[in-house]
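This is the structure I want to talk about, given as structure tokens.
Presenting chain A:
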Amino acid sequence: MRYFNFRAAGLSAALFGAAMFAPPALANELRVVMESRLGNLDPIMSASHQTRDHGYLIYDTLFGLDADQKVQPQMVDSYTVSDDGLVYTFTLRDGLAWTDGTPVTTEDVIASIKRWGQRDRMGIALMSITDSLEAKDAKTFVLTLTSPSGVVLEAFAKPSGVPLFIMPKEAAATPFTEQITDYRGSGPFRFLPEAYEPGVKSVYVKNEAYVPRSEPPSWFAGAKIAKVDRIERIEMPDPLTAVNALNSGEIDYLQTIPPDLLPLVQTDVIKTDKLDQLGYQISIRMNFLQPPFDNKLVRQAALAALGQEEIMQAQFGDPESYQICGAAFGCGLPYESDVMAEEVVKPDPEKAKALLKEAGYNGEPVVIFHVSDISTMSALAPTIAQQLREAGFNVELATTDFMTMLSRRANQGPTSEGGWSIFVTSWHNTEIEDPLRNYMITAEGREGYAGWADVPEIGEKIHDFLLASDYDARKKIADDIQGVVYDEVVFVPIGGFARVTGYSSKVEGVLPAPANIFWNISKSEN
Partner candidate 1 sequence: METAKTKEILRIDNLDVSLVESGKTLIRDISFTLHAGETLCLVGESGSGKSLTSLAVMGLLDPGALRVSAGRILVEGIDVLAASAEELRQMRATRMSMVFQEPMTALNPTETVGAQVEEVLRVHGEGNAVTRRERVLKMFEAVHLPAPERIHASYPYQLSGGQRQRIVISMALILNPRLLIADEPTTALDVTTQRQILALIEEMQQKFGTAVLFITHDFGVVSDIADRIVVMNRGDLVETGTRDEILARPRQDYTRMLVSSVPSLVPPGRMPVTGAQILEVANLNKVYTQGSFLSGRRRVDALKPTGLTLATGEILGIVGESGSGKTTLARCLTRLIEPTGGAIRLGDTDISAMSQRQLRPYRRRFQVVFQDPFRSLNARLRVRDIVAEGMLNFGTPREEAYARVGDLLERVGLSVEMMDRYPHQFSGGQRQRICIARALALRPEVLIADESVSALDVSVQKQVLELLREICDETGVGIIFITHDLRVAARICDRVLVMQRGEVVESGSVDEVLTRPAQAYTRELIGAAPGRNWDFEHFRPFA
Partner candidate 2 sequence: MQKVQDLPGKAPAAARSRPRSRDWPVRVACAFLVFILIVAVVGPFLTSGDPLHINAANRIKPPSAEHLFGTDAMGRDVFARVIYGARTSIIVGFVAALASLLLGLAVGLLAGYFPLADATIMRVMDGIMSIPSIVLAVALVAITGANLGTVLIAIIVPEFPRVVRLVRGVILSLRSEPYVEAAISLATPTWRILFRHMLPNTLAPLIVQGSFVLASAILTEAALSFLGVGLPPEIPSWGNIMAEGRTYFQLRPGLIFFPGIFLALTVLSINLIGDALRDRFDPKLEKRH
């Protein structure tokens, strides 16, 4: 409710009158603060995790990954795969409906898959081997491939990056480069566009028409039952402010408590938990096009200079709150590998110096993007810079906010013309857990992901991975890829972390999952 309006002073009087009859705050309302701002409301266009979690509230997916990382049907009731592995036939379950009451049809689903297929990396890979995607009737559709693949269902159940959220066909008809304006979904909650105030709050109410599955909830699979009437997602840019608000009961749920602030949490009324056990991988990529990192030896020197422990400690402090991990596809995940992992984790300044000498490094400046506006990244670049300096690199930090970094990163020119040498980023482990999803290992040259490493061998191996028939074959390929990637220093993992979520002890039924999900959460009076 706004107080003064610049259009007409009279309006404020009217609003004041209305406020007299405003409903009291709902007891059954969950007040939530997430780590960063919800900016974009289109979870296909934007890969932001905040947008993704917004998507989980209001959309449903064809398949969901369960806590055992098994793909389970979600909107799909049943499916069949032809013996040659080329033809997939899916049938939607009964009772699926959009929030305006119209039923969910295969037309909607096919439009959604096509939009996603233009945008998501795994989607694009899947489309490249898709022969046809057709509706058989309102509830059944058929996907025909040109060659068999073992990852079709994994792609459909992809939990992060750009998950395949099913939208009404009208919304899915929007080009993927443009934001949707139709916010109907078929998920457990309904978005209230009129209550949305960007940068202030967004409001969701229970979708009464949603028919949950009968299986118990597990990650993104099973029953998604909305147990509160209303969710108010409030923006609080300052984490300290948010922690205080959580302690005082102004909010019920805080997605991220920075490890340093954990001592402030009043444990008698607040529960803390690492809901997302998988966590994130922090990593860096170097610019292969410009000196000094156009030289493989220099890249290897940098790899040797870096040590995960110090960087992670500087950022996160308490060893409980971070993880040392040298595996390209994440630790504790299916494609974890120890190929060269030891070298990646441990610093070896002497080796770095030797390599630099061998490479004939002449002090060309290394420009590191220092992302200052994301609290979980603010200490990374300075510590990396310190380690590189100690090994003899000439380092400059280019401070920027994350958003600007993304655009400045597109500059392929030399550092003297606004170019760069190293950027730091983080990915959720579900986004890097295999070679198909993982952007960091890609090496497709100037047209590819920033860094522009050009190692065709990697691309070939990724393709092999897509077509490989079983896990063992895929694991072998993944190990090989890791070896090549580290040898070329396509990217360097810096470590892993999982965020700590805090919520009021009045709140029950909070489920662990690799994204923040709000179904099954209930709130008691006291």
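One rule holds in what follows: contacts are C-beta pairs under 8 Å (C-beta built on N, C-alpha and C of every residue); 3 or more make two chains touch, one makes a residue touch a chain; residues count from 1.
Selection rule, in plain terms: all candidates are chains of the complex that A comes from, given by their letters.
Please read these numbers as outputs of a predicted model, since none were measured by experiment.
S.K.: Looking at the complex, which candidate is in contact with chain A: 1 or 2?
M.R.: That would be candidate 2, which touches chain A.
S.K.: Quick one: which bits of chain A touch candidate 2 in the complex? Just the residue numbers, please.
M.R.: It is residues 238-240, 244, 258, 260-261, 263-264, 309-311, 313-314, 317, 370, 372-373, 375, 378-379, 382-383, 385-386, 397-401, 404, 408 of chain A that touch candidate 2.
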